[in-house]
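Up next is chain A:
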Amino acid sequence: MDLLTRVLFTLLGLFIILNWGLLMTAIMRKLTARVGKRVGIRWYQPWINLVKLYSNRNSISHGVMFQLGPVFRLLGGVGLVMFMPLIYGSELFTNFSFAGDLVIILYIKFFGMLGMALGAGEGGHPYSAIGVSRGLSQVTTVELPFTLAVIALAVQYNTLSITEIVAAQQGGILNWTLFTNPVATAAALLSMLGIFMHSPFDLHKAPNEIPIGPPTEYHSSYLGILRTNAAILHVIEAVLFMNLFFGGATSWPMLIVKTFLIYFISVFVGVVFPRFRIEQSVRWFLQVPLILGIVAIILIL
Partner candidate 1 sequence: MAQDNNPQHNDEKKIQETREKFLKDYNKKREVESPDGQKIEVEPMKDYFSQQRPQRKDPHKGVIEKFLNWARSESIWVLGFGTGCGSIEIPPLSSPRFDMYRFGVAMRPTPRQSSAMIISGYLSVKTLKRAIRSYEQMMQPKFVMALGSCTINGGMYWDSYNTINRLDHYMPVDVYVAGCMPRPEALLAGFNQLKKRIREGRAEGANQYADHFDWYKANQKKIIKDWNMPDYNW
Partner candidate 2 sequence: MQDIVDKIRSRYDVSEVTEQRENLTFVTVEKDQVVPLLMQMRDQEGFSHFVLLTAVDWIEEGVFQLTYILNHPGKKVDLGIRAHINREHASMESAHHLWQQVATYQRELKEMFGIDFPGSPRVDEEFFLEGWDHTPPMRREFDTKKFSEQTYFPRPGSKSYDPREYMKQKLYCDDYEEEQ
């Protein structure tokens, strides 16, 4: 298969993921609204918001890094899509995955966050700085149990390729990592709550704590890029969990159902539990999830 087809199908996958992400965001907003006995937004609201943001007539800049911040963030999302095998068994939608893609995905996941921190810092708003410091401290502690779980998986399957991890889980539901390595799955799923940044762990970007956190100064198309990226990230991180723990997907409908259910876990938790303060959430991640992650490593050795 030549490079051009590969690029084209990666872009097609990106397009599907973007739209599915926007639709999923709308559905989840709708669900949380129904929990509160409201009607909620219309299902096409995220698209309208994007059109509106991209069509704002002016935008101002605070400097080069301010402009690069959203770009880096988008690079994080698009990079994840590029190196993530989406559909198992389909040569077209394995994208640019290669033997060591697990490592690069763990790296890219953090990369966008750092770019965003630099950009928000140049925005100069004090709330951005507070949001960035809170967000980064939480993300750092979230990464710890998640990385331990991923290392346990890499040792268990003796590979750093996501495609091979998915391949090892084929042939029945009992072959999923969920059942072959429940401790690592538990550690990763708990840290997943922090990765999706839903209600208990959304202090750094909650509109009613400090106004909106890092993107305080972002507007117009900058905010449009951030929103586009958020939709992509929600799906692609769910795809990552699906590939690592829930047997991957062999077709697009399966991917859509599984990512929906995985994302639904964090929304469900978010609806039930109120927001943590930052030191509470940091402590929370350093207790049960971290211990589970260490146990997973010890068990696999």
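How were these picked? Simply put, all candidates are chains of the complex that A comes from, given by their letters.
Couple of notes before you dig in:
Just so it is clear, a contact is a pair of C-beta atoms (placed from the backbone, for glycine too) under 8 Å apart; a residue touches a chain by one contact, two chains touch by 3 or more; residues count from 1.
Since we're looking at a predicted model, the values are computed, not measured.
Note on chain A: across the options 1 or 2, its touching candidate in this complex is 1.
Looking at the complex, you find that chain A touches candidate 1 at residues 29, 33, 36-42, 45, 48-49, 51-52, 55-60, 207-208, 211-212, 215-220, 223.
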